[in-house]
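Missing here: one protein chain of the complex. Every other protein chain is in place.
Each chain carries a letter (A and B) given by its place in the written order, and its residues are counted from 1.
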Amino acid sequence: MGMMEKILPSAFARRRFLQATSALGVAGAASQTLRPIEAGAQRTSAALQTRITKNICHQCPARCGIDVYTTNGRVHAIYGSTEHPIANGKLCPKGPLGIYILYDPDRFRGPMRRTNPNKGRNEDPRFVPISWDEALDIVAKRLNDLRDRGESHRFALLYGRGWGASCAGLLGTFGKLYGSPNVPIGHSSMCSDGSIKARQALDGNAGYNAHDYRNTNYLLIFGASFLEAFRPYNYLMQMWGYIRGEKSPKTRVTAVDVHMNTTLAASDRALLIKPGTDGALALAIAHVILTEGLWERSFVGDFSDGVNRFRTGETVDPASFEEKWVRGLVEWWNIEVKDRTPQWASEVTTIPVRDIVATAREFGSTRPAMALFERGAHAHTNGILNAMAIHTLNALVGSLFAKGGMMYQMPPAYGPLPANADDYLDDYARNGPWKRHPRIDLKGHPDGYLLANNMMQEVGPNSLNGRPYKLDTVMFYQNNAVWTAPNCRQWEEAAKEWFIIDTSPFPSETAMMADLILPDHTYLERYQDAPTYPFEGWPLTQLRTPAIEPLFDTKYFGDTLIEIGKRIKGPTGEYYRKLGSAENVLRHLAAGFARAPGDNGVKDFETWKEKGVWYRKPYLWQQRNGEFYEWDGRDYTRRMSPEEVKAKLLKTPSGKFEIRSGWLEQHAAWIAEKTGRSPAKLMFPHWEEPKHPGGGDLYLVTPKVALHAEGRGANIPHVIALLQPTVGGRSEAYIEIHPRTAQERGIKNGDLVRVSSELGSIVGRVRLYEGVRPDTLVYPMENGHWAMGRWARGRLPGHSGEITVNLSDRISGQCAYYTTKVRVEKA
Amino acid sequence: MSTAVLTRSSLPPISWTLVLLVLGLVGSVVAGGYVISQLQAHGHAAFHGDSRGLFWTLPIVTYDYFVLATTGLVMIASLWTVFGLSAFAPIARRSLALAVASLGGAVVALFMELGYPVRALLLIPFSFTWSAPLFWKVWGIIILSAALVVLFLTWIFPGKDERPALPAALVAFGAAIFVAVVAGGVYGWMSMRPVWYGGHTSIAFLVEGLLTGSALLVLFSWIIYGFRGEQAGRGDTPAFGEPFRLLLVVLVAAHGILQLSRLVSGLYSNLDGMEVWHHLWGEPLFHAELWLGLGVPLALLLLPQTRHEAYALPLAAAVVLLAAFLSRYHFVIGGQMVPLFKGSWAPDLLHYTPSLAEYAVLVTSVSVMAAIFAALQLLLRSSGSLSAQS
Partner (left out) sequence: MTKWGMVIDLDKCTGCQACTTACSMENTRLPGENWQDVLFYSEGSYPNVNMRWFPRPCMHCERPSCVDVCPTRATYKDPNGGFVLIDWDRCIGCKACMVACPYGVRFYTDERAVVEPDVRSVFPGEGKRQWSPPYSSPHDDPKHGVGVQPKGVVSKCTFCYHKVSKAPAGAADLDEDDPATKEYTPACVRVCPPKARYFGDLDNPKSKVNKLIADKRGVRLLDHTGNKPQVYYLSGGAGAAVPSSRSSQGRS
């Protein structure tokens, strides 16, 4: 129960009801007004009683530790926590937004049930408030009924930003115990799986890299908005200030993107590339590195006689080269790289030869150097190939696991949960009919995406088409797929067929299509764990602690799931009763710290609450001059055997960096059939023309911006007013269009335009901008909400999801957001 | 020019003064009421000012316009009260009455614009902020008002024929010039605003004051004489006679020269901020205000075909008033159109269109002025102090 409800239960219920019914409407302004703060209470007290509590910022996955300032019961300030190794007392521009999120006037006040059977953009759900018990019982009944009918596979749980073991971490177990392959389905395919899969293919680690930016001397950034949205964003900017402003020598940077942004402007060299062609650039850079003998011989290996035989257009005898930690270098040269000259790449990418060569030489001759990439490079149909080409550059210069290079993130030392799920599997869980059904998104299925981690963007269309089947009940956690998915209108149709349970605190589009609202606390009101996003490699996990009592009758998702679990028939219910509550789960997780106390003294739940973060330095491994060493307690001195390297670091079939990817080769037949790629090449990074659906003549790219990384700023007016400072978007975001492109279409600065693809069209206002490629339109992602609150609703430009074709990389499953081609005309 | 006392039949007919009073009151109440209701409901969001750079908008333009008209009217009255030019004796009292009315209109506009107008009255005089042009301007107006009060009490209400005591007249005259110059300084001393900056601005304000003052005098005289200026004014009320025609011609020419001078200087300059002049050059209204505002009055008053027509002077006065207002508007708004340090938030020239409430402020000011003038006229008539020589 929320604090407010305890004081005035009936008045509160009425207020919540009013709020619920006017959730869509413009009317009812009076009911939307939060009561002004008590007059005088804060202002007159000379000695302000300010409490500082620990929490983790929620606005992106970086998980910066924050100090939350609460005075006389009101949260009013958020600063980075000085003792937190990611925040270091700093915050990105999204850090303070938590105060606006907490007090968002459009928040849900408690659980509600839909009474309007019709669903759609213009339908008012007509939610009525219900109690938590009622709500949870409805869910449990539905789930139990599905199980009884042997249709438990038709329950899906989709999640977005799952933070840690006390929320998202519980989901897999739930799916296993309850009996659904669709619990959970993560959003990673609509995120950046292209990155993850490329690394899996090359070095066997299916994850994002952690990096040692502090010691790197060169950054080559492909399509990752390092200074706007790359993660951990706050920390990256701290590193930037250090490596560019303090460190000796100064780190040099070349950045590649499709429009001029702060990342490119602040770098030493900006390269404006044709969308989807980053792989060509990377291959050409590899070509220069090899032909000019710039590769790191201690890591890669060398010609037996030391003579460089890499010459443009000429094949090399693989036997003449002794590979150290890479596999397939010469074959790669022979089959692909020998012809990928800077001249060739210049034609493909539209980047001048001079700049390609200069970049390659700098990157190849500066140690340590890192090539970074993200969605800009891989959210295309050729995405995994682009990503593999870029990541291979890191191997060529020997920065894998090196000082100033990249590594992978170690998990935290969590203790076991109160119960072991395997002890609570009943027959249904072990052999129920659910086991014979594939996942709804056809992840792991040869008809779908055999090699992907998730295929969330397929859930809506697959269910709608009944292929492989139709879902019955869908629950959403930290996910607004009804709106964020490409071709979102299709999802709206699918949603009409589902019983939807939404747990968001906010009236999102998914919530508007929901049958049941089980609102979560906002992050400042809850306990929650969050192991770090890949950072510097050494393990770190942090804790949210509430700054105040929950404002409304909301419930932490972890608890919601546990309460639902308790109501599932059979041993599943017992398991969740053993778990008890999310807080109990957290206590058990923290018990693991006893045997691995944090560097700051955190050894249990209480100390974890106090400090907010547990971490243990250092990262345990380092590659130095082609040898791998393990930490011995004082330094990296213990030489590792190749078997150890394979087990812990280069987790590929050969234990090396596989330019010729063994993992892809294992699935060569499937890949060849589904992608049409040549069986001789498909396991190597190679150039492939990207496909561009949509029917238009201009590329459409929608990057994240500094103030809007994961779309949580849509209903915050302070965000809207600052959203797009590069071109002045201050009450709406502008569509960046090159002046010539505009002129050719009779479009002037500030005009309203229609951007259309084969799916439909959206409307927005343009800003003529020389910094955008003439063949490309760019505007920040996630605008054009039709729900989400009074500030979000209807704000231009329209939502890119309405015109983005749902097309994905067949290997990684990465949703190819930036691949649709559109038309633009005056509206 | 004869100064013989005339019979009551030569007085302006009471009817038009009454009409003026009624119109003025109605306008004040309706327009003023609208503005006040908008301000109550929305605060100054009812106006279209913008912190990106358009701070002083139509209400300030209105305020400045009427303050300057006040100074001009006092200076014209001083032609008789200080300098003894008998040609201007017949209009001196009316001029001062119109000055008071104009000041009323100005104050009303200012009060609707300021965040705390009453606080302004209390705090400004004794703040002793010597460096602030507005401090000096307020004191100028205080002194001018005091001098006007003295003149009304000792000279106008008693209805004396001869000139008033020199000290009060001199102080009023000096204060009028002072206010005009400082009012110009409020703009002209702002070195960070190239469109406004320079010593010429004070001169331009001085001339504009005289210009608008004389035009207002002509127009209001014509109105209260029932639009039959020539007939009523034959030799009696020189507001329609030769000295005024000459005065207006000279002032229009002077104003024109000053306008053209700053226009050329603005068009010529590469300096950041001066591109506003090029923008204005592209605006039809600017050209209308400049060329028609200059040409039409001069043509009417100089061309043999028109100069002696009854409508010439009043029509010229009306055109002058409109053109001068637009000129003031373009000057004030133009000087703020180039945003200072707003980056991408305001990448081009700022654009401004007045809100309905701001138009209503103008209407209110004009109505208040009309009402006060008409009321003063009636007051002076009824107290018998209104002779043919007013």
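What we mean here is this: a contact is a pair of C-beta atoms (placed from the backbone, for glycine too) under 8 Å apart; a residue touches a chain by one contact, two chains touch by 3 or more.
Model, not experiment: these values are computed from the prediction.
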Which displayed chains the hidden chain touches across the whole complex: A, B
Option touching the unshown chain, where A:F127, A:F476, A:W791 or A:Y818 are the choices: A:W791
Which residue of A:T726, A:S800 or A:T820 touches the chain not shown here: A:T726
Residue among B:M190, B:L298, B:L349 or B:L378 touching the omitted chain: B:M190
Absent-chain interface as seen on chain A, which is shown: 29, 32-34, 36-37, 39, 42-43, 48, 50, 71-72, 74-80, 82, 89-97, 99-100, 102-103, 105, 227-228, 234-235, 237-238, 240-242, 244-245, 260-262, 264-266, 270, 272, 706-707, 717-718, 720-722, 725-728, 730-731, 738, 769-774, 790-791
Contact set of chain B toward the excluded chain (per top definition): 43-45, 47-53, 55-56, 114-117, 119-120, 123-124, 127, 129, 131-135, 138, 186, 190-193, 336, 339-345
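Note that only the chains that are shown with their structure count from here on.
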Rounded Å distance, chain A centre to chain B centre (Cα mean): 65
Contact set on chain B toward chain A in their complex: 343-348
Residues of chain A that touch chain B when the two form their complex: 725-728, 730, 749
